[in-house]
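The complex appears here minus one protein chain, its other protein chains still in place.
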Amino acid sequence: MGNVSSKNFVPRSRKFVRRNQKSFFQHKHDRKYLTSIMSAVKRAQQWATFARTWHLFDATWQNPFDSAQVIIKHLMGLHKPIYHPMNDCGDHVVVMNSRDIALPGDEWRKRVYFHHTTYPGGASWTLAWELHNKNPTLVIKKAVYNGMDGNLQRRHTMQRLHVFPDDKIPEEILKNISNQIRYLRPVPTRLDHISPEEVENYPKIVDYPKQYILR
Amino acid sequence: MSSLRTCARAAIRIQKLTSVIYTGERGIKRWVAPTLRVINKRKAKLGPQPEPRRSNFLDWNYNAEIFAFNKRLSENFDVELLQQAFTHRSYVAQEEQKQREVGIENPELSIKDNTDLIVEGKCLTSEIVERYLRQALPRLPEEGILKLKDYLLSEEIVAKVSVQIGTKDIILSEDHPVRQETLVNTFFALVAALARSNDVVHTSFFVRDFLIATLSDKEILSIWTPSHPFQTLDAILNREKRGSADFRLTAQTGVNTILAAYQVAVYSDQQFLGIGTGETVQVAKNIAALDALQRMFGIADFSRPIPFNLTVDVSSQRTENLPLTKWCTENLKHTVGG
């Protein structure tokens, strides 16, 4: 064990062994070799296994409800082989550009968020576009929150979700990020963002009639 | 109609057969609880009781136990030698004392104790273990082999093995419950007894199957770790005339959190050597160096597991593994080849 020079390294591993002494090694003859039961390499492997990864998700033109399923998977650690409901192995997810999320069809007008103040007549219904006007992070936050099972873990899992309305992410959070979650639907390109040459030289499907006057 | 009846009868019989299957039950029946409560209360009232001696039980049959011990391990111990291996000096002294108390001046007992068997067995076991480890782990430096031997011959491990092959109740010794030291000595005595009953090769199988096999679920690096991984790795690379160790940060996450994880890989001449993770870059570098070493020594997780089917030749000449100060692939070829 004395092979690693870092100070905060050795005591932690001993602490781990001591805590689990009773449950793992009940035979009294095992005791002398308890302190060296986990090598430094194994401890490092454990550290790597339970490391919390920080993922970045760009919500531009993404459906928040479809994205929520992917975000939940990463927040809860469902994508890991070590996953277990009682195993705290969830990752962090940073969502950027939440203002630019896209809803299908007329959902901005049809989706309603309900709230009740618990006072008589305290019910209120807010349309999705109204909510998005008030707080551009709430639609995706609520989508993730409602996408999870309602248990005691849910609010703790939500603490690992960081939503930003635009691409201005604080530097200290940006430094943590080490992975990007792939978008679910491709971001469409606006015609005015394509160069005129490309528009002009794109293969044409139909031609104008001979005497046609362009307008 | 009669055929139908026979069919029905057969079906009933089959049902009976299947219903014989025993289904275990969990928990204790409700009506048993009051009785158990009373029993426990009485036990608590009595206070802690000494551990009962199995040999004091009415049904104890020493000869049968000795016979069963032999058969259980599928061994061919000479029965007299086996009895001698289980008889400790303290037991003989105790018996003599008993006779003296009765009034016999010069008690003459025909019981032989295992004092010389212990000494002999200890040497033999040590020899077998050392040779076996060298043969099974040819790439492991000599320092590691010696540390592994010390581990295998330590009191805790041998005593555990001794208990597990069932010596505890058969031992004839003064102390009760049996001390660890006695258990260890009994194991050594058994080894010597087997060597006298059979031959050394057969004894080495005994030691291999019961003592050395306990290494199977152990991580060798947790028993022995090279003390200065950086310097050791550099020295080895130098001896092999390769470029010095080049550490590269391959991944990092959560840098600003207390759960930061850095992954560092070691390369030499663009060749991958090992990889390590840690909460700081320094720790990760250490682990990477250690990982490179364990890959070289053939003791990594994914390396070929220690073979437990080798035969050791105790009579052959002793060849030591390479010490850390001389370890390099080139030297290794000479040793393993020759």
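Order as written gives the chain letters A and B; numbering starts at 1 within each chain.
Here is the rule we use: a contact is a pair of C-beta atoms (placed from the backbone, for glycine too) under 8 Å apart; a residue touches a chain by one contact, two chains touch by 3 or more.
What we mean here is this: contacts and distances are computed from a predicted model.
Asks: Tell me the UniProt protein name of the chain this structure doesn't show, selecting from "Large ribosomal subunit protein mL66", "LicD family-domain-containing protein", "Proteasome subunit beta" or "Cytoplasmic tRNA 2-thiolation protein 2".
Replies: Its UniProt record gives the name "Large ribosomal subunit protein mL66".
Asks: Kindly name the visible chains that come into contact with the excluded chain.
Replies: When the full complex is considered, the omitted chain touches A.
Asks: Which residue, A:P85, A:P120 or A:P209, contacts the hidden chain when the whole complex is considered?
Replies: Only one listed residue reaches the unshown chain, and that is A:P209.
Asks: For the chain left off this view, which of A:D149, A:E171 or A:D192 is in contact with it?
Replies: Considering all chains, including the one not shown, the answer is A:D192.
Asks: What residue numbers in chain A mark contact with the hidden partner chain?
Replies: 61, 63, 100-109, 127-129, 132, 185-186, 188-192, 194, 198-215
Simple rule for what comes next: only the chains that are shown with their structure count from here on.
Asks: Taking the complex as given, what residues does chain B use to touch chain A?
Replies: For chain B paired with chain A, touching residues are 151, 154, 156-157, 159-160, 163, 180, 219, 221-223, 225-229, 251-257, 259, 261, 263, 276-280, 282-284, 286-287, 290-291, 294.
Asks: Would you mind writing out the residues of chain A in touch with chain B in their complex?
Replies: Touching chain B from chain A are residues 1-6, 8-9, 27, 29-33, 36-42, 44-45, 47-48, 51-54, 92, 172-173, 175-179.
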